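One protein chain is absent from this view; the other protein chains keep their places.
Right after this comes subunit A.
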Amino acid sequence: MSEFIQYTLQGLAAGGFYALSALGLAVIFGVLGVVNFSHGACYMLGAVIAAVLLAELSLGFWVALVVVPVVMFGFGVLMERLLVQWLLALDPLYNFLLTFGLTLILVEAVKLRYGVSGLPYEIPAGLGGQVTVGSVNLSVYAIFACVFSVVVCIAVGLLMTRTRIGMIVRAATEDAGRTRALGINVGRWVTPVFGFGIALAGLAGVLAAPTRAITAEMGSNFIIILFAVVVIGGLGSILGAVVAGFLVGLVEAYGVAYAPAYAQIVIFVLMAAVILVRPSGLFGREEVA
């Protein structure tokens, strides 16, 4: 039983990384209609920048938690302004290919500069070690990562449901053309939304840094699972991205613990099952023909 609780916590912590990143992927897809393949690379960049801040500037985890999302927001804004926006009018496949190409460039660039072996990053002071709850030993950092992700998800949820910006993002996610016809300059929100989505991937990267091997390739597997998360939750659904993120984290953790050989497969079996029962995902809306 105590092991089960430990796996659950690990699953929820990993699920937090998925949830935050999928949230970013979902708002970008919703407002721009872009499937951002480079989201895994942005997650990786978040972790790498955190490691570089520590190694070269001696700026620790708490600083990285603030600085990295800001830097990644800027990176997202540049990416949208310089590249993505020119392809928005074309078939969505063009931006998919663009972000796929960007992923290759980012991964190779990081390899070139920092090599293929993992960069060191330690659990920040105060979050190391374990706490004993009853008879169960729990990792303090996993608890922190889990709670932090949930808090950020709730904050984003409040931003979406309680503010005018959120209302516009929800409306544009449902139907951008119709929202324009109601007098809203959707184009003005496209760049900040893209930056925001990328910032969330970067934040997930920082959060993952102390518990993962920080390598150029760390985003490659991540993006594949992230797509499963988005499909399970329902493409474009913000709540779905969060719920499916934590769900997939849990399934993966139990898979690793109880059926290591099938750990990866289980996620995709779950995805297939969800698509069979609800083709538009758990929280996706049925397509109206």
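The working rule: contacts are C-beta pairs under 8 Å (C-beta built on N, C-alpha and C of every residue); 3 or more make two chains touch, one makes a residue touch a chain; residues count from 1.
Methods note: contacts and distances are computed from a predicted model.
Colleague: When one chain of this assembly is omitted, its UniProt record names it as which of these: "NADH-quinone oxidoreductase subunit M", "Amino acid/amide ABC transporter ATP-binding protein 2 (HAAT family)", "Response regulator" or "Sulfide dehydrogenase (Flavocytochrome c) cytochrome c subunit"?
Modeller: "Amino acid/amide ABC transporter ATP-binding protein 2 (HAAT family)"
Colleague: For the full complex, which residue in A:A181, A:A261 or A:V277 touches the chain that was left out?
Modeller: Touches the omitted chain: A:A181.
Colleague: I'm checking contacts with the chain that's been left out. Which of A:A55, A:M167 or A:V269 qualifies?
Modeller: Of the listed residues, the one touching the omitted chain is A:M167.
Colleague: Please output the residues of subunit A touching the missing chain, sorted low to high.
Modeller: 167-168, 170-171, 173-175, 177-187, 285, 288
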